Each structure stands twice: as structure tokens, then as C-alpha cells.
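All protein chains but one are shown in place.
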Amino acid sequence: MDACANLTGHGCGIILASIINGTMTGAVYALVALGLTLIYGVLHIINFAHGTLLMLAMYGVFFLNQIVGVDPYMAMPVILVAAFLFGYGLQRYVIGKTSHGRDEITLLVTLGVSIVIENLALFFFTANERNIRVPYELAGIDLGVTYLLVTQMAAFGAALLITATLWMFMSASDTGRAIRAVAKERQGARLVGINVEHIFALSFGIGTACVGAAAALLAPRFAISPRIGYTFVLIAFTVVVLGGMGSFVGALVGGFIIGIAESVGGLFLGESLGQITISLIFILILLLRPSGLFGEKLR
Amino acid sequence: MRAGQRTAVALGALAAMLAMPLVVTSGFWMDFLILTLFVGVLGQGWNILGGYGGQLSFGHAVFFGTGAYVQAILQTQYGWNPWLAITPAVLAGVLVGAFIGYLSFRYGLRGSYFALITLAFAEAFRVLATSIEITEGGQGIYLRLNRDPDQAITMLQFASGVGYYYMILALTVVALLVAWWIEHSRFGAQLMAVRENEDAAEALGIDAFAVKMRAICISAALTASAGVFYVQKFLLMDPFIAFGPGKSVEALVAPIIGGMGTIFGPLLGSIVLHGVGELTKALTAAAGIDHPGLDLVIYGILLVLMLAFLPSGLMGLLRRRARPARSAEHA
């Protein structure tokens, strides 16, 4: 028995292990949420289809692996580009064309899109869970308190790397500056000759590329089925709302908090009830601080 | 139409619906009617809050599931008669509605934020139902089958579809009457005023919070009663059916397609949805494909198309055609 056990009923080692595991997953959550927050920040669209797009990208990784034999991590560049193009087209030719007026109507449109994609996936891929087998599946290092998988570490490292790259792109490149200009002042950007529709679609594409990258990182560790999109979109919403809609730092911090909260919640409430932690955080944040930790004033 | 004419048409339609089982004898079409009316009631529940009140919920399953679970649990765990269970089941739905409404409206959540919080509540309830004992966890609750024809009425279980048809028809009539009342009462006028512009409504003496609270309670009651029906019809309930996204989506798609904030919108939407759905199933079956999902793909496409091109729904389309006649009447 140690100090932690006296307080909580769980040993320090187990709690530490659970925090480490949560941090690893949290990095990927952050990456998924980054895409969502980018789309919100620029287009002011809450994209309900975000999780479904992740699911679709994971199937992409799966089939590349099954049919062509590509390692999931090697598939990332292909999936990333494909996801970008898909997202670009989706915004430019579907969501952008149909959404006008109230923001909750746009939310409904993206819900419609997610229903279509999810059920097309169900139709073509069936409800069966798919798993990608990789030779290094069980490889890892023993930290003493926990055994850290290579796939976990790779997801953690890559998620942070991609986040950093996106950050640099947004702050240093011309396109990044144009995107930020549109996010800040739509009409003004239009007046100085920025093609706003193009930037919208571009942002949506980059946001979708984020889930494309995340898909490659998640695919070796999560069973793939059409319904996982729903699970992930709820997590992504929670991260984004917690961090503050439209905030990059918020998505990053929020991702880690939610990853750890989920893992620790599972430890204390059990595997099944532990999932409620995320919904409860979501509800509390919406009620008490809808602008999130790093968000600017809403409405 | 004058009021007298309208009443006559309504009574005629009701008589036709009552006589329906005489004409429709195939089990398939009976089930089709039952499910269509069921989604009509579910959609009307959503429509009270979302259509008339402008508070779009993405988690209406939370009320459906609560009603359904209470109806199931009182019978299986406590041996209640199904008739006695109905009131507590509907009240439980109202209670959950009041709880969610109080928190959301007190803290001033509007628009997308209200949609998101209802979604979160539905998900929290789903996890809860999967995890606690009284709901029998993820495997769900199964009610004891009782096909004794003498006890059909007392046990609310029917061997053929006809009994369930009349049960859901009764609920449909209640749902339509509630919507009719909304359109012809002070409460309804105030609810629509809040939907259109909350500040202006407040300035005109409307307690927007109280109005929204009433709306969410009525909405939850109707939706919970749809849950009660579902349990009696299918004799089972599990966390995914109860609180998963399926029922929340059905509840909002039907009124959006039929026309939000109209009396017949949800029912019309449900008829179109199920018609198209069954057609898709029949066509895919004829083509020798037996994968699920295509009908839902069409729901999704219809939803997007309606929002894009016909945000006032099919009723809006009908009304637009009727309008020249109406203004001529006044001229």
C-alpha cells in the first residue's frame, strides 16, 4: 500500500500508468480536434461529420494495408492527401453550397453528411470490426509502471510533430496567413482579393487531412467499424469545447486533458462507466464555460 | 377551408385511419403503418421543441430511452402492470426534460450549443444504461412474452399488428392534438415568438425561460410515450436503441423533411422517409443485395437536400402552392 492507495484505492504506479497511457492517446485526440477547431475557427461550422471522416480514413488505411500490403504508417501520406482532397471537395461542392443562415442548420447539414457516409460505409464495408495486424503490434518498452507500446509512442510522437508542422504552416506560409485573415475578418479578406470560398474549402481540407493523419496513427490500435465515427466526434467535440472553439493551444491541451481523463476515469469507474467522464466534462464545460479554457468570448 | 370543413376533413381522415386494418391485412404493410406512425409521434415530440420552439435537439433519444427503460424496468423488475407503468414512464421523461432544460436554459445555451449538450446527455445516459445493474447493462432488458389473447388488453401485448396499430394511432392523435393546441393557444404563440426572437419576446412580457421549460417538458412527454410504445411493441430495450444516435436522428429528420413547426410535418416526413426507405429495401432486395444501410443513406441525402433547397419542408411546399388561394380569399 502506498500513499495513492490510501487516498484513492489505487496504487501510485497504476495511476501513473493510466496517466501515461492517457497522454499517449491524448496526443491523437489533440490532432483530431485540431482539424475540427481549424474548421470552426475559419468557417464557424461545427462539423458533425468530422468523426465519420476519421472512420472513412481509417478504412482507407485498412484497405491499403489489406490489398496493397502497405504498412499503416507508410500509408499516411496517401491518406493525408486523399483526405485533404475529399474535405476540400466536400466543403466546396456540398456543405458550402447548402449551408446558409443559422449555424445549427449547418450543423444539421454536416449531420446529414455523416449519416450518408456512415451508412455507405455500413453498406459497403458491413458492420464487422476490422483490425490491422502489424508485426510490431506487441513491441514496446517496459517503463516499470506500464508497458508502453511502440504504436502508442509512434502515435504520440507523430501527432505532436504534425501539430507542430501545422502550426508553422499557419504562422509562416502565405496560405496560412490568408487562412488566418479569413478567420479573423471575412469581409475584409474578400475586399483585399482573397478567394474566400477557396480558403474555406482549403481549411476544411486541412482539417480533414488532420483526421487522415490521425487515422493512420489510430488504425494499428483501434478496431475499425462504421460506428466509431460517432464515438470520435463526441471526443473531438469535447476536446474542442474544453480547449475553446477555434483555439489551437486549446485543442492541444484539451486533447491531453481528455485523454488522461478518459484513462483515469476508466480506472476509477470501470471500463464501461468510465466513458461517462467525457460526456460529463462536455456537459459541464458547455454549461459553465462554453468559451472553453483558451477560447475568446462567444456569440 | 373554413373551420367546419376542416373539422369534417379531420374526422373523415380519422375514420379512414380507424378503418385501415380492414383494408390492410398484410403483416408487412401493417408494420409499415405502425412504424410510420411511430416515427411520426417521435418526430412530433422533437417538433414541439425544435420546430415550434427553435431549440434544435440532437439528443432526443434521451427522452425516448428514459420512457422506454422505465416502462420496461417497472414491469420486469417490479412486476407492474404495463398500464400502470405508463404514467411513471412518461413522467420520468418529463423529469429528464426538465432537468436538461433547466440547466441548458438557465445557463443560456442556444443554437448549436443546445444541440451539443443534448447530444452529450444522450451519450451520458447511454453509458449509464450500459454500466448500471437496473438496466441489465449492455445486453438490455427483455420483457416476458405474453400472447394470451384474453390478456392482450390488460398486458398491452398483441398477437397481431392491429392492436399495436390502434395503440400508436391513439398516440398519433394525441400528438397531433398537442401540435394543434400549440398553433391555437397563447402558449404556442409565445413559444414561436421565443423561437423567432428571444429578446423581442421578453420585451413583450414573455418569460422565455418558462416557455422553453414548458416546451421541453411537453416534448419530452411525447417522446417518452413513443418509448413506452416501442417497448410494448418490441418487448426489448438496450442502451444503443434507447440512447444511441439512431432515435435522435429519426426524431429530427422526419419533421425537417415534412416541415418544422407544422402540425402534419413530422407525420408527412415519416411517411416519405419510410416510403422511400421501404422502396430502397425492396429494390436492393430485388437486386439481390442484402446489406443494410442504403435506406439510411437516402435519409441523409434527403436531410441535406431539404435543408439546402426547402428549409420549410414539404409542408412549406404545399403551403406555398396554397398561398395564392389564401390571399385571394382575403381580397
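Chains here go by letter, A and B, matching the order in which they are written, and residues are numbered from 1 within each.
Here is the rule we go by: a residue touches a chain if its C-beta (ideal position, glycine included) is under 8 Å from a C-beta of that chain, and two chains touch if they have at least 3 such contacts.
Criterion: contacts and distances are computed from a predicted model.
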{"item": "Candidate names \"Phenylacetate-CoA oxygenase subunit PaaJ\", \"Periplasmic nitrate reductase, electron transfer subunit\", \"Cytochrome c oxidase subunit 3\" or \"Lipopolysaccharide export system ATP-binding protein LptB\"; UniProt protein name, chain not shown", "value": "\"Lipopolysaccharide export system ATP-binding protein LptB\""}
{"item": "Neighbouring shown chains of the undisplayed chain, as defined at the top", "value": "B"}
{"item": "Of B:V24, B:L95, B:L128 or B:A189, the residue in touch with the unshown chain", "value": "B:A189"}
{"item": "From B:L109, B:M155 or B:I206, residue that would touch the chain that is not displayed", "value": "B:I206"}
{"item": "Sites on chain B contacted by the missing partner chain, in the whole complex", "value": "184-186, 189-190, 192-193, 196-197, 199-208, 326-327, 330"}
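By definition in this document, only the chains that are shown with their structure count from here on.
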{"item": "Separation of chain A from chain B, taking each centre as the mean of its C-alpha atoms, in whole Å", "value": "32"}
{"item": "Contact footprint of chain B on chain A as seen in their complex", "value": "46, 94, 97-99, 101-105, 107-109, 111-116, 118-124, 126-127, 226, 230, 234, 237-238, 241, 269-270, 272-273, 275-276, 279-280, 282-283, 286-288, 290, 299"}
{"item": "Chain A partner contacts - residues on chain B that touch it in the complex", "value": "56, 58, 103-104, 107, 109-117, 119-121, 123-124, 127-128, 130-132, 137-138, 245, 249, 252, 256, 291-294, 296-297, 299-301, 303-304, 307-308, 311"}
